[in-house]
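Okay, structure first, notes after.
And then subunit A:
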Amino acid sequence: MFSSRSRRSTLALAALSLAASTAFAAGEPVIGLVTKTETNPFFVKMKEGAQEEAKKLGAKLLSGAGKADGDNAGQITAMENMIAAGAKTILITPSDAKAIVPAIKKARDKGIMVIALDSPADPPDATDALFATNNYTAGVLIGEYAKAAMAGKTPKIVALDLLPGHPVGAQRHNGFMKGFGLAANDAKSNELSKTPEIACMADSFGDQAKAQTAMENCLQKAPDVNLVYTINEPAAAGAYNALKRAGKEKGVLIVSVDGGCQGIKDTAAGVIAATSQQYPLKMAAMGVAAGVEFAKTGKKASGYVDTGVTLIAGKSVPGVDSKDTKTGAELCWGKK
Partner candidate 1 sequence: MNVVANPKIVMQAKGLVKRYGHVTALDGVDFELREGEILAVIGDNGAGKSSLIKALSGATIPDEGEILLDGAPVHFRNPLDARRAGIETVYQDLAVAPAMTIYENLFLGRELRRPGFLGSVLRMLDKKKMLVESMARMQDLKVGIQSMTQAVETLSGGQRQCVAVARSAAFARHVVIMDEPTAALGVKEGNMVLELIRRVRDRGLPVVLISHNMPHVFEVADRIHVARLGKRAAVLNPKKISMSDTVAVMTGAMTADQLPAEAHA
Partner candidate 2 sequence: MAKSPTHHIPWGALGPWLALLGACIFFATQSDRFLTGGNLSLILQQVMVVGVIAIGQTLIILTAGIDLSCGMVMALGSIIMSKFATELGLPVPVAILCGIGVTTLFGLLNGLLVTRIKLPPFIVTLGTLNIAFAITQLYSSSQTITDLPAGLTGLGTTFAIGNAEVAWGSVLMVALYALAWFVLRETGAGRHIYAVGNNAEATRLVGIPTQRVLLGVYVAAGVLYGIASLLSVARTGVGDPNAGQTENLDAITAVVLGGTSLFGGRGVVLGSLIGVLIVGVFRNGLTLMGVSSIYQVLVTGVLVILAVAADQLSRRGAR
């Protein structure tokens, strides 16, 4: 992650050219997938899904990513290399929704089809299409579940968020507030809503160890917490650790978003009460299919396709539609 960018992109270009030239020789459609990072299991799964679909449909998949969440320049470089190597479709999960737009426009001007995956560019119509999951809805679902599961108890909430200003973090957080019935910002806002029911808000950076530290500190501030909203399942695991060490894990509800296989296991074990499951594989597969269609018929994909989010809960509560963890385990992404 600290390696020289120019050296990395030269090697990548060479590799991509080699790959693409063999693709050209065989006449396969070439599709590029640019994720935010290489290492987040969500994107690892996305890449796998894309590769499977590409193999099935006889297309060549090139993949790349930024060095870290928010690395816009790295994504632009990857995109440029893939186009130079012959990709006619780019699938991208934008690290910075606004900053990526000029590069997308340049690509589309060349006739490349660009589809955003998982979250939109800003403005959303900067890309040809969007195959995403609605992070706000994901938050709303777990908010509704939490409200019903609390059954009228006064909520003392700890919110473990991503990091300040991140749209995905804001959407999930605000959706949760909305679903719970508290004053919340709308889906377009990047600001985290806060009401008196939230006793402590801290940043977890989506990392288990940091979430544990954040939860421990919040417990000092709000020892009588009974509900924890977490940005993703690793953060939920960290929060649970902190609660367990303090002996408080029984009386606290933890909700999360992701639907990874480890998270579903945690839900089945009672660590997480409910989680909103998203489908990175589906997004990627749809993207590859669209790319193949474009290469064969010239027809571009358009519009917004919601790849869906399902509420998975260990125990169902009245008034809220949810699926059980068995279903969740079948649909989950990650190591099964």
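Keep in mind that, in the parts below, contacts are C-beta pairs under 8 Å (C-beta built on N, C-alpha and C of every residue); 3 or more make two chains touch, one makes a residue touch a chain; residues count from 1.
How were these candidates chosen? In short, all candidates are chains of the complex that A comes from, given by their letters.
In this text the structure is predicted, and so the values were computed from the model without any measurement.
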Ask   = Thinking of the complex as a whole, which of 1 or 2 is in touch with subunit A?
value = 2
Remark   = Contacts from subunit A onto candidate 2 in the complex sit at residues 1-3, 38-41, 44, 163-164, 200-203, 207-209, 212-214, 216-218, 220-221, 234, 237-238, 241, 245, 262, 334-335
